[in-house]
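First comes the structure, then the notes that go with it.
Missing here: one protein chain of the complex. Every other protein chain is in place.
Lettered A, B, C, D, E, F and G in written order, each chain numbered from 1.
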Amino acid sequence: MNGSKTLLTSYVSQPGEIKTSSGKTLRTDEMIINMGPQHPSTHGVLRLEIVVDGEIIVDVIPHIGYLHRCFEKHAEHMTNYQQVIPYADRMDYVAAMNMEQGYAVAMERMLKIEVPERVEYIRVIMAELQRIASHLVAVGTFGIDAGAFTPFLYAFHDRERILDLFEMTCGARLLYNYIWVGGLSHDLPPQFIDKAKEFCKYYRPRIKEFNDLLTYNEIFVKRTANVGVLPKDVAINYACSGPMLRASGVNWDLRRDDPYSVYDRFEWEPQVGKGEMGTVGDTWDRHIVRMREIEQSVNIIEQALAGIPEGNVQAAIPKRIRPERGEIYARTEAPRGEIGYYIVSDGSTTPFRVKARSPAFVNLSVLPEISRGAMLADLVLIAAGVDIVLGEVDR
Amino acid sequence: MEALENLGVWGSILIAVVWSALPIVFILLYALVTLYAEMKIAAHIQDRLAYMRTGWHGTLQPFADILKLLQKEDTISSAADRKLFRLAPYVVFMGTYGAFSAIPFSSIYIGSNIDLGVFFIVAVSSLVVVGILMGGWASNNKWSIFGAMRSAAQMVSYEIPTALAILIAVMITGSLNLQDVTKFQEGGIHNWVVFGGPLPLTQKLLLIPFTLVTFIILFIASLAEVNRTPFDLPEAESELVQGFNTEYSGMRFAMFYLAEYANMFLVSAVTVALFLGGWTSPFGSFLSGPVWGLFWFIGKCLLLVFLQIWIRWTLPRLRVDQLMYTSWKVLTPFLFVCIFGVGLILVL
Amino acid sequence: MDLYIIVFYLFALITLASAAIVVISKNIVYSAFALLFTFFGVAGLYVLLMADFIAVTQLLIYVGGILVLLLFGVMLTTKVIRVDMRTATVRTFPAVVIVAALAGTLIGIFWSTDWPQSPASDGFERTIPQIGEMLLTSYLLPFEIASVVLLVALIGAAMIARRERKAL
Amino acid sequence: MGLLDKQFQNGNVLVTSLDTLLNWARLSSLWQMQWGLACCAIEMMATSASNFDIMRFGVIPRATPRQVDVLFVAGTVTLKMASRIKRLYDQMAEPRYVLSMGSCANCGGPYWEHGYHVLKGVDRVIPVDVYVPGCPPRPEALLEGIIKLQEKVRKESLVKKSA
Amino acid sequence: MLHEIIQWLRTPGLHHFLIISGILFSVGVFAILTRRNAIMVLMGIELVLNAANINFLAFSRYTSGTLDGQVVAIFVIILAAAEAAIALAIVLNIYQNFSTVNIDEIDRLKD
Amino acid sequence: MAAVRAYFNNIWIALTTVAVGMKITFKHLFVPAVTLQYPDVKLKLPERARNRLYVNIDDCIGCDQCSMVCPVDCIIIETIKSTPDQDLGTTSTGHKKRLHVPVFDIDIAKCCYCGLCVYPCPTECIVMTDVYEFSEFDRNRLIYSFSIMTPQDIELAKEKLKKAEEEAAAKKAAATAAAAKAVQPSGAQALKPASPEPGTPEQPGNS
Amino acid sequence: MLTEFGKILIFLIIGALFVVAGLFAAWLLRPRRPYPGKLAPYECGEEPIGDAWVRFNVRFYVVALIFLIFDVEVVFLFPWALVYRELGLFGFLEMAVFLAILLVGLAYVWVKGDLDWDKPRPQIPRIERPPEPNPEKVLKETPVS
Partner (left out) sequence: MTAEQVFTSLKAKFGDAVLEAKLDALQPWILVVPERMKEVALFLRDDPAMQFDYLMCLSGMDYNDGKLGVVYHLFSTVHRHKIVLKVQCAKETPHVQSVSAVWGTANWHEREAYDLLGIIFDEHPDLRRILLPDDWGGYPLRKDYRVPEFYNGVKVPY
């Protein structure tokens, strides 16, 4: 408890000129509202400094870093490359599998390892399951932000089933440390394939139900359509990725366009926003893209489950990881978009520098652009539509 | 009773006091039940259980909640305006409770049988608006003020559709006194105003579409009056934290909470008394009588409250501009059409 | 009659005390909220004058309408710095004199005139239908004019408020 | 000062039973601050979702600190966040409890060594009642933490003078 | 004398209402005269109107015994509403232009 | 006209979609709850569940592998070499134990349950269990010491080692002194090993 | 005898007394340990920037204004609703005229957009690009692969 006194600063607001933290002076009819870090709809610890004129947003200044956990510093301090994985897990804790996969892919490219086919299949299954789970969190919390609590719980119930599959496989529910450089920590448990197939069968009708309950509800549509429109060229300029980019009408998916793993063997299609309810690139598009991606993921999982080959999942795991001097930037498609790892090796067993290019960080940076002129209530939905996970925004 | 009557003025006052304290008891009981029921219904809609560990199936939970709130420290933020901050719960609760005086719970119980009935209810409810504005402003918290202003603007805009819908019922029944209105509908479900009231058949048939629409509109407007989903913007958690009561804690907050739930009942009660036959039995004289009347009345109200809860856990919420759109551009014009329609039908 | 007296003085007290707060309070928000009690007290007096419909109308329009409007007005015009909420009082002394004189005259006249002490009628049975009828018959013209007045008020106020918004 | 607040030296039967009643009320109605910090928050959400349904324990999420009884510190507390956490805790109305969920909140967890920006245990800024270990703790573990907290509350005394 | 006063106090009649309305009226006028805030002036006007209404009703009850006073009172209330709406709109308009609702300052700013 | 059409269409769509939603929720009202009533009903965790660590200290050879690989460094192991005359026994996997382990602390409060420490252990004595209920009121109770050596044991072992070292040094000195002379070490005396008393291994934390 | 309005007064008083009772009971039980930190206004964990008592959107006023006018109209409608049947078609028509005049007002504010709340005015972001480079020039400058 020592030092708690110094934490308190003055609680009295000074009269006079009020400035935003980026140094802009307010006009008289503007007012600053602080949303977060503790606010029901900032999904953790984002803080939005909002300048409003009435209810219309003049400017949004996101403040991040409340969850800056020094991933990059940790990566540099690990004694071997493998140990980075638990920390990579904790970056995007909603989609830990994808984070691990990205790291593993980067390291494998650096080490020039070929991983067995079974490993790739299992990774695809896991990554897609994780994608569903992650999107479920996204659309569920989206529902809460729109004021509908029930869809969230339905989504979480389905997610729970996926987590059961994960726990069966690797023993953890959220942070798996499952995908290793060159392989996996465990092989699939024997009942897994049946259970996963069962899940797919169970899950398809639930997607429709969810859509009926939330996605196509007129109130919801009216709330989200034409809100937070992000045009194509801005999306690219801001390097948005994932559903955010696709919703803006860019047909772009790293699984197809910068191929890794075995995605080319399955039949599926990247989903793009079409502006059915409003403009291309609005918040509703982002939502529907996620919903449709979930369906696609179920397709991929079913195909992968059918075609999974036999093999050893640990065959390619190097005993000791010591890459040559060099560097690599490898990117994969996480649920939120392009997760890229820039890894620099100095030839020793510990990484010299690991930089994670996290999708939500980049996607979030466009938030001020798309929320100007919207209303306070819209901002909540726009932010939810960006689908941030603070762990990877702040790293 | 008679002995008391003999005591003169003071006796009658005593009777009146007891008489008017009854709804408090009722509100408390009802709030406990509804608090519990709301969570339970929500839970079952969401495939879960809610309250299971306090008493049998968590039935004691509301008691625990209230007892807990009693022990909660009462914080008044240093930036707040202390006087108004303290005053606000009184105004809100008085507004709510005053309205209860004109609710006919049964053929023998009505707090105050004034002629003005619903008109009085509409009027006295506006105290709630002022109370909320007071609380929100006194909190001196951005979320509170936002919530309060929104709340006031919303309640105020939806008061027009509410009043107009009530007016249509009054046009049919020809009385403002809810007791009279209820008596007017006696004789079974077909005599309820929502089904045209006890009028000659042709008139009745012509009226039914109008009354149905009016009933639905009144229900929607009453949702908005009590800030329930999809009109819960003032308390929209995902936007405004807790709305106007963000800074309130402990018992003061509990009073707002109680008033909110009491208001839920109130709007249902008005709707029931005007459109659903009040305390009359749906089966004519079968199962009627003062006690049954109480049962029917509360039963019907709780049904509407259930409907409110059900809607709450289904729908997302509107945005402010859509809220105003609904009130002014959908509900009000429809009601004007209904007024002309009903007026013509009844006059001709 | 006892009760009537008590209630009468109660409402008189509420009315006058809160009216005093309205004019004395330095904080305009207090004034506005005190107005609530004034209106409420006046409504009580109306009831004592057997004007139930007017009393409820008073609640509905003054408390529910005008007061909310005033409050919005106050909240729309207070500035960021709290000092601004205080409203300056000027020329207090001459005003006191004038008002004292005015009040003295008024009360004197009221006092000295020999008004009837008891009600002219024993209250009214069901005022509302009667009022309704009067509105539609003997007061038809003012009634219809009232609608025009309201229309003008609506359009005018909306127009002024809108111009204000344009200036923004 | 509340009339009964810490006013009694020793409990007689009445005081004791009042105590029991009040403790029971507090422990069965622990309203929770709707706030998550990191990965643990996801598990916290999972705990409040249908499968584990934290509401069975009477735990309801509220958005404002004024109306909550227990703060679940679910996740990593960074130094930037520490002052905010402290402030929010301060703003909670008493009686209030803190449950630290997960390794990070307990002591910095996996970030204790190199996390230059991680607070090594939330107990450095606010007092903690129960520590729930895990990374993240399973939802059941959080529930067990709540049961532990309830045990603690049950042993408290509101009306007796604290020693 | 004292007895008379007490007697007078005990029998509320037209006098009493008139006196109350008189005081209310004066208070309203006081507000109009002294306050510089336009909204305060508005409040004063409302007080005055209320005082007038009390008079109408009191006379209606004590002298005429008909409902005419009440009907007039309704019209007064309605006019008050219309007046408040317009006046506040103007006040807001002024505020927007001059950033103040102080009447004197506005006077000054106008030139 | 189109605007009017859109106006009514809007109202219609709103009403129907609301009705659809309400139908769904109403259906769910009668779907049995999926809730697991935790303290009364407990889920059977899968075999691979990764929760609290457990160290079977009897099998630990003190090789420090687990501590090395732990990314958060929450395992603290200290070892004392045994003297050649001690027999610490073998582990159940058949490894010979050569080191005393006076300190084997896992700060379970820091652990991130990644399971990395489990893989390299040669004797498979460090395992993740399915125990997840071990909340504490006091954080220090989350530091689990698995070592079962009492302070006396440690003292003893240290002294022994010191003596042995001294002896060895002396011997070495002697050996260097008599460089040419080959010294045959006497056979290891089977002294009573300073192995722990049999008993329940201390289970820290709550019971 | 107590009039019906007297009963309402009692209702109001009891309503207030109930709040008093509740707060009194709480006063008996609750702790009171204020300190500056606890009493700081809540703003999502941040220090408040600027006062909350700032001026608000004029929209609120316009809504209240329209409400007030219609509220007044309702006051006329209620007495009318009670008696218009006795007055027959005449009474109905009178009110129809009254309503019609006000509906003109409604139509007016509708058309003029006063019924709309502040609509979001989304500003779609754009990217500043330099004028398209002259393709010929570019081609000359960049060696074509």
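Everything that follows uses one rule, which is that contacts are C-beta pairs under 8 Å (C-beta built on N, C-alpha and C of every residue); 3 or more make two chains touch, one makes a residue touch a chain.
Bear in mind the structure is a predicted one, so any value in this text is a computation, not a measurement.
Across D:Pro61, D:Pro95 or D:Gly108, the residue that sits in touch with the chain not pictured is D:Gly108. Summary of contacts with the chain left out: across D:Leu22, D:Val68 or D:Ala82, the touching residue is D:Ala82. The set of chain A residues touching the chain not shown comprises 2-7, 21-23, 64-65, 68, 70, 72-73, 76, 109-110, 234, 236-240, 250, 252, 257, 326-329, 331, 338, 340, 342, 344, 353, 355, 357, 361-362, 364-366, 369, 394-395. Summarising the interface, chain D meets the missing chain with residues 79-80, 82-83, 107-108, 112-113, 116-117, 119-120, 124-125.
The criterion applied here is as follows: only the chains that are shown with their structure count from here on.
Centroid distances built from C-alpha atoms place E farthest away from chain F.
Across D-G and A-D, the chain pair carrying more C-beta contacts is A-D.
The centroid of the Cα atoms in chain B and the matching centroid in chain G are 19 Å apart. The mean-CA centres of chain A and chain B are about 44 angstrom from one another, to the nearest whole unit. Once the centre of each chain is set as its mean CA position, chain C and chain F turn out to be 77 Å apart.
In chain C, the residues that touch at least two other chains are 3, 52-53, 57, 60-61, 64-66, 68-69, 72-73, 75-77, 79-82, 127-128, 131, 135, 146, 150, 153-154, 157-158, 161, 164, 168.
With touch defined as above, residues shared between interfaces to two or more other chains in chain D number as follows: 22, 34, 49-51, 53, 56, 63-66, 84, 86-88, 90-91, 93-95, 110-111, 113, 123, 135, 138, 158. Chain D contributes residues 33-39, 41-43, 45-46, 49-51, 63, 65, 75-76, 78, 80-84, 86-88, 90, 110-111, 113-118, 123-127, 135-136, 138 to its touches with chain A in the complex. Contact residues of chain E toward chain G in the complex are 74, 77-78, 81-82, 84-85, 88-89, 92.
On the chain G side of its complex with chain E, the touching residues are 58, 61, 65, 68-69, 71-72, 75-76.
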